[in-house]
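Every protein chain but one is kept in place in this view of the complex.
Let's turn to chain A:
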Amino acid sequence: MTMSNMLLFPILIPLVFATILMVFPKNVRMQRIVAAAGTLFTLIASLFLLVKVNNDGVQAITLGSWPAPFGISMVSDLLSVLLVISSSLITLFVVLYSFPSIGIKREQSFYYPAVLFLMTGVNGAFTTGDIFNLFVFVEVLLMASYTLIVHGGEKPQLRESIKYLLVNIISSALFVAAVAFLYSVTGTLNMADLAVKIPQIESTGILTVIAVLFLVVFGFKAAIFPLYFWLPGSYHAPPMPILALFGALLTKVGVYAIMRTYTLFFVMNTGFTHELLGIVAILTILAGCVGALAYFDVKKIIIYNIIIAVGVILFGVSQLNEAGVQGSVFYLIHDMLIKAALFFLVGIIAVLFGTTDLRKMGGLIKTYPVLGWVYLIAAFGLAGIPPLSGFPGKLLIVQGGFEGPQFWGSLVILATSLIVLLSVVRIFIYAFWGNPVETMPVTKTVYRQMFVPTVILVSFTVVLGVGAEFFMPLISGAGEVLLNPALYIDAVLKE
């Protein structure tokens, strides 16, 4: 058995497990076991897929045995498989972190199926090679995220879910319109085929318009300036494990979609589109920095850091050179892991104090020293202090900016790294230093159940940073496919 369908397993396994979980919603024990098993199997399948892609190059399959541009192609290159591994790993830890923190009531009303359907959508969006199929997978993950954002039905959740729904329905309608324009101009929806057809079209004006329309569509999903307005409110509403899942995965799908389309086929007028992307990325960083400094709410501070990271990653992509693209890939993976870890950590802090307001916290280092030092490591990792995981990616992005057309962007990224550091160290100073504030009674087992997955996730980010040398061949392989679309095209449209 040659296993030509292997690249579909990270999508199929969560789908099957989510469906099975729908059958017995009230049995919490079984829900937990099956959900954890489903995410673990997905992670294992994606690791096998990484070995395969690393040994044999880009894997592609066209569903239904149809020839390539006519069926739906699924493509797994190093970038997509690395992202699938990251998302599977994070979902596994979110499921583990949910056991003590999400509450029995929520667990009994289809919480784990929704998480696994979200995972299906995310892994599918990372793997698809068809622009309309990307839309479908984005809808799969959005539907699951609608369920999760309102799950539990508290008042702020209901209010924010309406905004979240409205914004995403409008951006999805724009997505369909953008796909329709692209189809009417090129006559194809297969991404590899688009990459072949677009350079043959002489009138680049209409294609530039479509490229910008796609930037608007994916910008809504990825929360770039000025389309990020929905994110801080919406992400503040759901409970912490759901927030960690959203913060680590959802915006990254938008970022990935911009990376893919802006390296594979929207490269006919880089002077306009990529300069626009670079400028928007820098504005996104600045907008995120303002928010990250403005609030005394631990959730809000980390939420605005999501926006900053989106800007940093997209700036690297906009430079379209080796250093910039490799840096973006590294930073994207780092950011998924570190954001989940940070949300886990501030989740524990919020549970201990019974509030998310920094001004009501203090002195936690005396009672929970290990938590404090783990948080400090994660905060330094986020800011990009060597040898932690934020450093290599940002270094390459800054280098890409200096080599590319927008050197001033690199200066902004360097300067704003200090603001990122300040914003997260403020949490450390307020929550861990100062006079001890009375903490909520939390039993040892609950604390340990929340703390252990967090520490493991933080140590993964440390390994990613310290072992950057070991991961670099994979990252540069991913960057190579992005910079040489011919590798992608040949894998899909093989004769």
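In the analysis below, a contact is a pair of C-beta atoms (placed from the backbone, for glycine too) under 8 Å apart; a residue touches a chain by one contact, two chains touch by 3 or more; residues count from 1.
Here is the rule we go by: contacts and distances are computed from a predicted model.
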Among "Electron transfer flavoprotein subunit beta", "CO dehydrogenase/acetyl-CoA synthase delta subunit, TIM barrel", "Multisubunit sodium/proton antiporter MrpB subunit" or "Hydrogenase small subunit", the UniProt name of the subunit that does not appear here: "Multisubunit sodium/proton antiporter MrpB subunit"
Sole residue of A:5, A:459 or A:484 that reaches the chain not shown, by the stated touch rule: A:5
Touch with the omitted chain, as defined above, among A:61, A:258 or A:464: A:61
Touching residues (missing chain, whole complex) on chain A: 1-5, 8, 12, 15-16, 19-20, 22-23, 25, 61-65, 71, 74
